[in-house]
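Of the protein chains in this complex, one is absent; all others appear in place.
Every chain is named by a letter (A, B, C, D and E) in the order it is written, and numbering of its residues begins at 1.
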């Protein structure tokens, strides 16, 4: 059984579970995981062990593994749309939904990291005033200001 | 007073009101209106009088005027992001919010009309499974299928 | 036990349950129920048995009873704000939430029934373009148009 | 009239109002209140006066009274579903809605208090990644981690 | 490249892609797929080819594959919570979110199919009146009535 003990005490990768099922499963899992880590690394600018620690952690680590394997390994890594297009889509959606500020900041920074122009990021956030109302656009632009200051794109307020 | 009578009985443009305020106001209004009509025309493929009728109608026509003057004249017409980038942002946001199916269809078609690749439209919709859950992504992809069939991009089901 | 049988097969009022607990409970319940029916009757223009049938029905009838006893008996019947103010608040909220069109229509009509001016109803709906985005305001104004046509406040389109 | 003065200055129970209506109303109200307090006490582990103070407070106290009388007295106390099933339903809904973190923490702890297994709580939160998107599931799991650490179910991070 | 052609024209399973990557990937994929199909089959009562057709279809079929492989293969199939507990969690969340009526109906029926008691399903839906408001609870109970009538649990209205 895959109980709480495993969820909490597991090391980063569910190696044991996968190797029990033989090399085939480990190979497929490794390929999704590697693709997910590479894509998320481009978005966050964080690499290797530090990235896995950030995403997977030591609590309910299976959710973190899905972030790498499914969200970034299966979905965001796909060809058919550039990483900039994908990050702008995510920034738009999180601005419109309005209740995940820390993820929104991560993806505003992510959009800049994968080569979107600063203008593009600002434009699609303020455009959300039309589609999701001014309060959500204003809250998102406040978060964008923090990211832009952190990255030195605008002078921080004194 | 700008009461219900005006809102309901007004002809398409609030010419009377604006001209009462002199040529200056009419000029500014005309410029935002013209820009909004041009942009929305590129998105919808609908032109001239038919577009104004669709948007402004004869009920609460001031809301329709804001669509042209503010939403498309002031916001979506801005430089700094391409019309394709803007339409993909809108498709992402409406997919994530999940409660405006007719507008979502309009902007899925709009994204194709302004030059986004069909792949890009599909990719950012299915990406929303990650950020807003599968039910909203599945509902949006169902609407996309209708649009793609209408535009002959896929064979309609018999 | 208050099982499914009761929820489904019950006649309109849970008389049996209440009378089992003695006259005291019945009296309190009757007072909330009577107040709720009176308030909802003012809002909908529907009276007596037809109102109870509409609200309580024969399926999960306890939810319908809460509508009368709690929502309209305890909350909406309170002094401290006029029924028009309350209906405009409800119209604003349902416009902004965007996913309960039949209730929104009921309360647009309700606002008119309890004496709000047609202008006020339109104004607060189109104001929601600012606070919840244009798609939700446009969808609500479409519902308002249906209600206004039904009540003869505007000519129905041919 | 039931004005602001009453709402703000009232002692915990609206005794005056109810006794004015005679012993019948007080009896019904007492029974709903007692049931609500007992159920909420099982969920929160807080008892008696402290519970009433927490819920009702001294500002807009009528809203707090509805929490006890309606939400917990009428609804959550019903037979037909166990308290664990009800708390898991609430945790799922608040995870999916994503904008009431303090209530979500209270009900994560509540689910554990009424006998849900820790695994069950974690499982339905991470399942929400599928139905409401990863950002809301990740935010909820962060709150769950705080509750689990407080209750000693996992070691707190140093 | 995994372009639109593949997304649209692909047969139900992405066999070609997977077999190109060797037997290892196919084995892992088969195991997630098989688990997902089995779980979704228990929920829907639909089996084999018909289930895959319903979920995957011929448009944007990769989204449908994620439904089987990730949503039902990785997530909903996990031990740690019963299928009834999981379906009730989904019904609660979709009732609260209020904008996916067809999925909500599927999971109301799913909850009954995997052994939840009819009372439990009704109880957690009406409980959502407390946590997400009456309009969303009322809309969900209307859908539940349709499902209960279809399954013969209540007499359909004439």
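We adopt the following convention: contacts are C-beta pairs under 8 Å (C-beta built on N, C-alpha and C of every residue); 3 or more make two chains touch, one makes a residue touch a chain.
Bear in mind the structure is a predicted one, so any value in this text is a computation, not a measurement.
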item: Which residue of E:40, E:108, E:130 or E:144 touches the chain not shown here; value: E:130
item: Selected from D:62, D:87 or D:119 as touching the chain missing from the view; value: D:62
item: Among C:56, C:114, C:128 or C:154, residue touching the chain not depicted; value: C:128
item: Touching residues (missing chain, whole complex) on chain D; value: 3-4, 7-8, 58-60, 62-63, 66-67, 71, 94, 97-100, 102-103
item: Residues of chain C in contact with the chain not shown; value: 70-71, 75-76, 78, 80-81, 85-86, 88-97, 119-120, 122-124, 126-132
item: Absent chain, residues of chain A that touch it; value: 98-99, 117-119, 122, 125-126, 129, 133-139, 141, 144-145, 148, 153-154, 157
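As a convention for this text, only the chains that are shown with their structure count from here on.
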item: Which of A-C and A-B has more C-beta pairs touching across its chains; value: A-B
item: Contact-pair overlap exceeding half with C-E, pair selected from B-C, C-D or B-D; value: B-C
item: Distance from the mean Cα position of chain E to that of chain A, given in whole angstrom; value: 26
item: Residue numbers of chain B (touch at least two other chains); value: 71, 94, 96-99, 119, 122, 126, 128-135
